[in-house]
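A single protein chain has been removed from this complex, and every other one stays in its place.
And then subunit A:
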Amino acid sequence: MHAVYPLTLAALLFAVGVYGLLARRNAVAVLMAVELMLNAVNLNLVTFSALLRDQFGMGQVFTIFLITVAAAEIGLGLAIVLMLYRNRGSAAVDEARELGEDGALGLKRLPAPAPPADSETDKAVAS
């Protein structure tokens, strides 16, 4: 079989994964997109392993490793998503922006609670 088929498939899978990662709002869908990208890489590894007639099958070994790592990752990720949903009542990725800078691009200005230490120093400077 010509190598172009699995490689094209892998590229398409990766592209779909990138799209999902960047564009989907649901955190579960984002995790699934990450899985798609990992599996695109897996496909590439297996393809090249076969194509290059790898004596030790290192590509396939890596694939097995990757599947394991991906399983662990999805377990961890789903737990985070679960906690996110429990705390916020929503699993939308783009709503979890508490770490954003105040007044950053496209972000509504949050009602900033004035830290008391700062205001005291301000007073000290003013007096």
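Following the convention adopted for this analysis, contacts are C-beta pairs under 8 Å (C-beta built on N, C-alpha and C of every residue); 3 or more make two chains touch, one makes a residue touch a chain; residues count from 1.
Rule of thumb we're sticking to: contacts and distances are computed from a predicted model.
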Hidden subunit of the complex - UniProt protein name among "3-oxoacyl-ACP reductase", "Multiple sugar transport system permease protein", "NADH-quinone oxidoreductase subunit L" or "ABC transporter domain-containing protein": "NADH-quinone oxidoreductase subunit L"
Contact residue for the chain not shown (choose from A:V18, A:M32 or A:I74): A:V18
Residues in subunit A touching the chain absent from view: 18, 21-23, 93-94, 96-101, 103-107
